[in-house]
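What follows is a set of notes on a single structure, which appears directly below.
One chain of protein is taken out of this complex; the other chains stay put.
All chains are identified by letter, namely A, B and C, in their written order; residue positions are counted from 1 within each chain.
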Amino acid sequence: MTDPHDAPPPPERPGLAELQLRLADFAAARNWQPYHTPKNLAAALSVEASELLEIFQWATPEESARVMDDPDTAHRVTDEVADVLAYLLQLCEVLGIDPLTALAAKIDRNERRFPAAEPPAGEEPPTG
Amino acid sequence: MTDPHDAPPPPERPGLAELQLRLADFAAARNWQPYHTPKNLAAALSVEASELLEIFQWATPEESARVMDDPDTAHRVTDEVADVLAYLLQLCEVLGIDPLTALAAKIDRNERRFPAAEPPAGEEPPTG
Amino acid sequence: MTDPHDAPPPPERPGLAELQLRLADFAAARNWQPYHTPKNLAAALSVEASELLEIFQWATPEESARVMDDPDTAHRVTDEVADVLAYLLQLCEVLGIDPLTALAAKIDRNERRFPAAEPPAGEEPPTG
Partner (left out) sequence: MTDPHDAPPPPERPGLAELQLRLADFAAARNWQPYHTPKNLAAALSVEASELLEIFQWATPEESARVMDDPDTAHRVTDEVADVLAYLLQLCEVLGIDPLTALAAKIDRNERRFPAAEPPAGEEPPTG
């Protein structure tokens, strides 16, 4: 029996796999799969990443750090983040790539490539 | 014959939150945070998305669908997917955005915006 | 005195240097130069190039070849081409680069790098 004094359970955070499935169902229900070639999804991902960059293109570094202070801009940024993730997951779906495993392997490689012990003076972040 | 009881446990799939933490630790250990303004991370994300697109730029739709057949190209694609996800997660980290919640909300909105019941003839996928 | 039977002179095609000057005057008259750092102009150029790509992102190769048949799409493509050229010229202006000399030098290099005599089988176009 549930004690009414208990706080309600937190809303469950959606999982990556669940969202990937929703995206696949969404595309299938609209017959959009023929559009979703890997090439087209890579182009769409790139276009969405640019729409995210567009929000920051004239901002100073300091202004860019305050971008979430304005509710409208915060919503726009969040929306573009979702678009980028949506196309990335759909691309991974059609290619059979597990993005989390891919990222874990990449971090492993970068940890060997850029040892933290070395003096980082003048070092630039990796660009891939 | 393999005894199913002897099978090793499947390797644990890394979680998104865990990877986000590893990325933050990685940047902190190398004093890279000053570079990681939202603007710079959005630019880096866009650059990595273009490096992914570059792999497909001269491919026909059919060739693009077979891109994982060649091991070297498959590795390159997987690596660029990891780079895109890495910068997306780091951008979300500095902006305080939960990418999974953002995507779930976006799918909700798109389901209202593009009802599946409508005839999809001639309909193009949403571009954000 | 002008003979009314004479055909009017054809409208003079604007030159690249003249357009570059107009763009500089335009930005100066609006006090936009502080925004026009090389970094910001490079970001804006990339964003505009993506807006051009967006027009083609779901098109088949054949559809993309017919993009100028629809007047509205033709106008949109032409407008994005102008935006890309505008930011490229403004970037060249602030960096002191002559884009035509840069391109001539690049073609020279590519002619040495990709000799036409060689069999082009399987060869892919250069990506820079």
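Going forward, contacts are C-beta pairs under 8 Å (C-beta built on N, C-alpha and C of every residue); 3 or more make two chains touch, one makes a residue touch a chain.
What you are looking at is a predicted structure, and each value in this text was computed from that prediction instead of being measured.
By the touch rule given at the top, the unshown chain touches A, B, C in the complete complex. Residues 43, 46, 50, 54, 57-58, 60-61, 124-125, 127 of chain A touch the missing chain (whole complex, contact as defined above). Looking at chain C, the residues touching the absent chain are 13-16, 19, 22-23, 26-27, 29-32, 35-40, 42-53, 55-56, 59, 61, 64-65, 67-68, 77-86, 88-89, 91-92, 94-107, 110-111, 114, 116, 120, 123-125, 127-128. For chain B, the residues touching the absent chain in the complete assembly are 35, 40, 43-44, 46-47, 49-51, 53-54, 56-58.
Going forward, only the chains that are shown with their structure count from here on.
We define each chain's centre as the mean of its Cα atoms; on that basis chain A and chain B are separated by 5 Å. Residue positions 35, 40, 43-44, 46-47, 49-51, 53, 56 of chain A are each in touch with at least two other chains.
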